[in-house]
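Only one protein chain is missing from this complex, and each of the others stays in its spot.
Per-chain numbering from 1; labels A, B and C assigned in written order.
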């Protein structure tokens, strides 16, 4: 195997496609959106699988007992509006140079499919449970900032405080250097739980800006499951066995 | 030295050989099986030694005072059934890209010897002492899953939860990409102790599937030693000086 | 992107320029000086931006909602004395080889602009709040040591005890190997707080040695803000909720 190994599964023509990235991160917000899109659009088609020595050295065991090596996947997702080129997976790189190289390779694939706009999806941690799910934004240029602000995305001074890290951050950084308009949509989330409600807030913005239709049923189901989990935790907190922050981290 | 340094010791013709990997891991299960096979089959012959800058920078001191640099070894093990090409050693790689590159190199060596099937051996931690030693499986394809299930191997949803990591995991991942049917046999083990009983359970499956005969005496002796250790620990637990989990880790 | 990506913004002729490095470090002393110089000299001009896979994989979000990928910047700063080539940024490298390679690349850029002398600015931690801000020095050669000592810089046996690390340290190490006279000016600082007073002490030495004029107003304003912070901390220390060292680290 080389540093990268890009497996071609299909190469359909896409109509003015938009890259949408939903790799793991805070509250698994981006990943939830990606999974939801794959579930809702049945015509979604695996087009590329990217293996790399920069991923963790591991295989996942699927329900049928077969294994899949750590990878990222691109799916072509035709919608009633613009087509999506969806980037999803279970891993980020294991080292800093690996993040740069992986993201660069992802952008190469986006280029191949004629992508001229990109969205990186993620969460921004607030540290507390949330009632109203705002979506915070960042973008490579002023035009997108204006467009997204019109769509209800919030732009706040010094937020997220630590910048945007990992593949999401570098899609903006390296995207800008290639002249690819890229925006990051970050759903507010406690940071303690897998957060389908935050994912829904992000998806609603994406849908409005990219202009496609999608149902929310699967996300609503997951949100209800999480409500039950949160309720159980709150009851525990009032009881004697209060879980500490550590217990709360990434339940779901 | 280059990134890899493969020392050739012998190059016998092997009869339809099967790669069997037993590097260190949970409960040292795979390593115990590898050591046992080398002990039981006296005709086992060292054929390759692989040095690499991806191994820890260290030498072991042997009983005669001479040193051996960190390496992995391939032995040719003729059995009454198919021959084995046995991969053993004391180390995994020190970094993620190193795991990928080492495993790729190991598979190159397997290729040289005409290997057309591979088994990665390891343990799956249960967190508690075990009465009945099940063997959990994963494989690169459905045919092997079916064959192994017939041989009593268990395939369970979402187990092992974190996937299979290190060289064992990548043997499946990279093996699959080369078209090499590969399976992982993981003996249940507490995860706290070097576990010869788990190793025996794994070896019994391997023997049935690959079709060779081997005695179990050495593993039984080690199992008895471990029984004594466990008994001592249980007595300590009932006494005042209960050891904590840390103390229990990898006694043996 | 390659290992480095040097973006050219301008290439003005500089008059006998001096490289001045102010990347993040102890007390943010060097960074404060760099920021102050950029504020005071309005004609400062961005000439190069250096991106690298050795920087952390992240983008910063600016106040207008647009993003900037981790980078270091060179500004040409014309003064009434010698021109400055100012190196500033928010990051150091993420690994040891990266530090060497980045610093080497920075020196290449300094070469391009005809730099024949360099100053690395930083802080030296004392572990306690400071009344009189001494500036401690180190240099690549005896002549500079003598010159700086005349300018009031202190040279102390075995200080700083752990040597000088990161880009500042390597500017001296790699600078010396290129025949570039380089000195390090380290303002004493508690190590707990962003320290504008320490930055002022360093700047006063730099100004005297390089021979240029600059005002101190912005640093004085920041120093007053910090005084207020320190006072608040001291009041807390006398109260019941004394902050521990961890709380004190890098307030500002």
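The criterion applied here is as follows: a residue touches a chain if its C-beta (ideal position, glycine included) is under 8 Å from a C-beta of that chain, and two chains touch if they have at least 3 such contacts.
Keep in mind that this is a model prediction, so the values were computed, not measured.
Participant: Mind giving the shown chains that are in contact with the missing chain?
Facilitator: B, C
Participant: Specify the residue from the set C:57, C:89, C:125 or C:169 that touches the hidden chain.
Facilitator: C:169
Participant: Given that one chain is not shown, which residue among C:37, C:138, C:193 or C:219 touches it?
Facilitator: Missing-chain contact among the listed residues: C:138.
Participant: Pick out the residues on chain B that sit against the missing chain.
Facilitator: Its contact residues with the unshown chain are 1, 3, 5, 51, 53-61, 63-70, 94-95, 98.
Participant: In the full complex, which bits of chain C touch the chain not displayed? Write them out.
Facilitator: 93, 95-97, 99-101, 103-104, 137-142, 145, 149, 155, 157-160, 162-167, 169-170, 172-174, 176-177, 184
Note that only the chains that are shown with their structure count from here on.
Participant: Remove chain A from the picture; does the complex fall into separate groups, and which?
Facilitator: Without chain A, the chains split into B | C.
Participant: Roughly how far is chain A from chain C, going centre to centre by Cα mean, in whole Å?
Facilitator: Here the centre of chain C sits 37 Å away from the centre of chain A.
Participant: Two or more other chains in contact with one residue: find those residues in chain C.
Facilitator: Not one residue of chain C touches more than one other chain, so the list is empty.
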